[in-house]
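The complex appears here minus one protein chain, its other protein chains still in place.
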Amino acid sequence: MNGLSFVQNRPIDIIGIGRLCVDLNANEIHRPMEETKTFTKYVGGSPANITIGSSRLGLNAGFIGKVSNDQMGRFITNYLNENEIDTSNVSVDQTGAVTGLAFTEILSPEDCSILMYRDNVADLTLSTDDVSEDYIKQAKVLLVSGTALAASPSREAVFLALEYARKHHVTVIFDVDYRPYTWNSSNETAVYYSLAAEKCDVIIGTREEFDLMEQFIKDYESDDQKTAQRWFDYNAKIVVIKHGSEGSIAYTADGLSHRGGIFKSKVLKTFGAGDSYASAFIYGLLQGWDIPRAMEFGSASASIVISKHSCSDAMPTVDEINEFMKTAEKVHL
Amino acid sequence: MNGLSFVQNRPIDIIGIGRLCVDLNANEIHRPMEETKTFTKYVGGSPANITIGSSRLGLNAGFIGKVSNDQMGRFITNYLNENEIDTSNVSVDQTGAVTGLAFTEILSPEDCSILMYRDNVADLTLSTDDVSEDYIKQAKVLLVSGTALAASPSREAVFLALEYARKHHVTVIFDVDYRPYTWNSSNETAVYYSLAAEKCDVIIGTREEFDLMEQFIKDYESDDQKTAQRWFDYNAKIVVIKHGSEGSIAYTADGLSHRGGIFKSKVLKTFGAGDSYASAFIYGLLQGWDIPRAMEFGSASASIVISKHSCSDAMPTVDEINEFMKTAEKVHL
Amino acid sequence: MNGLSFVQNRPIDIIGIGRLCVDLNANEIHRPMEETKTFTKYVGGSPANITIGSSRLGLNAGFIGKVSNDQMGRFITNYLNENEIDTSNVSVDQTGAVTGLAFTEILSPEDCSILMYRDNVADLTLSTDDVSEDYIKQAKVLLVSGTALAASPSREAVFLALEYARKHHVTVIFDVDYRPYTWNSSNETAVYYSLAAEKCDVIIGTREEFDLMEQFIKDYESDDQKTAQRWFDYNAKIVVIKHGSEGSIAYTADGLSHRGGIFKSKVLKTFGAGDSYASAFIYGLLQGWDIPRAMEFGSASASIVISKHSCSDAMPTVDEINEFMKTAEKVHL
Partner (left out) sequence: MNGLSFVQNRPIDIIGIGRLCVDLNANEIHRPMEETKTFTKYVGGSPANITIGSSRLGLNAGFIGKVSNDQMGRFITNYLNENEIDTSNVSVDQTGAVTGLAFTEILSPEDCSILMYRDNVADLTLSTDDVSEDYIKQAKVLLVSGTALAASPSREAVFLALEYARKHHVTVIFDVDYRPYTWNSSNETAVYYSLAAEKCDVIIGTREEFDLMEQFIKDYESDDQKTAQRWFDYNAKIVVIKHGSEGSIAYTADGLSHRGGIFKSKVLKTFGAGDSYASAFIYGLLQGWDIPRAMEFGSASASIVISKHSCSDAMPTVDEINEFMKTAEKVHL
């Protein structure tokens, strides 16, 4: 029991929409990228990672997105197929756009950074023509991540997907995933994030991301309960607010709040923590688990991924998570 | 009684937001513009015209907009001031934008066209920074016209104004006013028009404009009752659908529909009919008149304006409209 | 004898290339444009004015340019035709560009200003495809004005025209005509103006315009003789440097410099002085007059135009200039 009711008897558990890109992870770590010689290529992008994670956990997954008409784009589609994600709604850009890139630099477990290539990217050329009502209505969950709202025509495609999802009672999960470099201004971000969040059932973001969305409120206090209530007044049932190293809190429309446990881990890098958490948390919600259990499952998944070199490729199975939880040491916040 | 309840005891009756531009009307009419020698300059733009019309009718009016930092911009602000419209929230662009222009060509009463200058226009540089919650909450009505949704940052400014208006129970009237040349695609238009219309109390548009907004609906039928119901399901109380020469029908959330009378008129040009109609119709709503009476008052105002050379400058007073209605011949549709 | 030798037996005396636009001149003068009510429409743009002036003086004239596909564009083409200018190489833009506008404000004879509309203008969409070698080789003179170098593809079209002109020994006259608002930076202007000026036989500009072109020279002194010599070292035979109210000086490759007389005039506005001067000066050069005589003829033409309301429409005939010179009072500088 977690406050959500998913429409049953639908062939697809979860459809991700939005960013599909390529991570180029430094092979030589603990040094600045200037001194890195080689990189390994992985599929990346928050909704891609979450969808891959969901599929690894056994969910029937699909994706609505757009890839570049080149080797990078074909690599992405191939990888999604290999991970048993339905790519019938992944279309190929015809405008000469490229695949977004993220070069990662791992100076230390605490000091990781990303060099992004986000000019003229294929994922933001997704358009309303690429969004199928017939496809969306076959799903229990639509997963939206915020970066897809950063530019036209992708922004309009997401709003149309949200309309179809609401019409057909598809549960909408919004992972805020704010990336400043893809936006013109934080004002613009706040406006479109709010318009989208109004229509979502579950909203997952950091405290800073919620503050960003609420920047137009006068005499604003950064207060979790007020934030959660503001979105419950629209359509939200669960609002998850992440407080960094202090852990996350899930607020529910019944007025309660929940924390999940956290596990000790041998951290290689911090990338991918949020995406792996989200995929396992969503898995738990779909199983009907109560929120603390789903959160703990998410934490375990995150602990596994941050100990490995990639994000997408490191996403664990249910067995791996269960195995990890048997032996991992819990941290009490 | 018209289904609307305005918050009383507010100092401003109506605030317009959006386009402020200049009309250059051909002085030599009944010929192609190639042969026109001289033009007369007027303030124009749908929300400007409606606000000017409202002020002429005695309403306390204000405007949220942006004008170019040149002679054209100063002309507009001066004209609004002369018409007793509060311009404290009309700001001046600092980016080098120009005032939008509309050159009109009047070949015959039935054959009028407009040559628009809409590149780099100041009205679309209105931003969230220019929208004041304190100002909006002083008004009974916020009047939005659709062109302001055509581009950033004006689009975000309008969505923020809508949020403030809803928060403070300001009645929102949406005049669709679709101008294709300001948009990238009809898909984009449909998405943002719908997001705005969801938040409005009164929606006024042509049958074609509603069809445009509903283009993503499968197995769509162009049906007034269905259209009205779709918006009642959000926040609308009145939906006015214009059918050209067949007149307009106002649908109300109680399931009724209404027509107002139409008057015979000596037509000089068709420009300005919609704006003068809207200002007088809104005036009637604010007086608490029933809908047919407000519509008839709107029709009378339109009949006056289309017999004159300008739009804005020809907006009538209450006395002029009453005088006209005493003698004008009604047309039965 | 003026240092130029034109190829004889060519059917066209002069071809202008570049800007074709519309002037909207305030009818109510001696007041700020905010208070102007009506405007009169004329063809404008420096090369257009010079070419119209040349045709009025009896030269066989043609034009290479691009006009908008609307009433303004057709007005321009019609006006050129009425003035017996060959428009076979004036093409019609198909990209939705508009005609550039210049609203004039005449506060006093000394205080005139222009409000320009130069976004998305048709004249700058002229491309290499619109430039015909066969056409250019029929002319004695190609007249280039600098604004056409401000943006692609017009800039490339002008460079191609220059190449054809040099190949076929067409005398090239370059009127610098610097308009800052059409350029991204003065650095960019200097580079392309210099590349063009290198290929020209006659260069006409203000002292400030030559300083702009020479801004990259170290330890620069603003010195007419050095400026003239710099261009003689390329291809120039005549360099005319305008010193505002102190008059113009024409430098010739033989080391001489020349001044023409100036006439008293009843000045209405200063617009059009340079263009009318240029057209009559070029006329004189083509007649084989010596330079002082051509300059004086130019001055007389300018004196006539600045006493009238328009630029293009006020361009005088040879008889009008001669008549004026009989009675006008000469000013000695």
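Read from first to last, the chains carry the letters A, B and C; within each, the first residue is number 1.
The rule is short, and it goes like this: a residue touches a chain if its C-beta (ideal position, glycine included) is under 8 Å from a C-beta of that chain, and two chains touch if they have at least 3 such contacts.
Keep in mind that this is a model prediction, so the values were computed, not measured.
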*Where the missing chain makes contact, among the chains that are shown*: A, C
*Which of A:10, A:41, A:243 or A:259 touches the chain that is not shown?*
A:41
*Identify the residue among A:70, A:133, A:224 or A:323 that touches the chain left out of the display.*
A:70
*Where the unshown chain meets subunit C, residue by residue*: 127-129, 133, 152-153, 156, 159-160, 163, 184-185, 187-188, 190-192, 194-195, 216, 218
*Spell out the interface residues on subunit A facing the chain that's missing from view.*
24, 27, 32-41, 70-72, 74-75, 78, 98, 101, 103, 105, 115, 117, 119-120
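We adopt the following convention: only the chains that are shown with their structure count from here on.
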*Required steps from subunit A to subunit C (each step between touching chains, minimum)*: 2
*Is it true that over half of the residue numbers where subunit B touches subunit C are used by both copies, so same, or is it different?*
same
*Please report how many Å separate the Cα centroid of subunit A from that of subunit B, as a whole number.*
41
*Any idea how many Å lie between the Cα centroids of subunit B and subunit C?*
44
*Among the residues of subunit C, which are close enough to touch at least two other chains?*
none
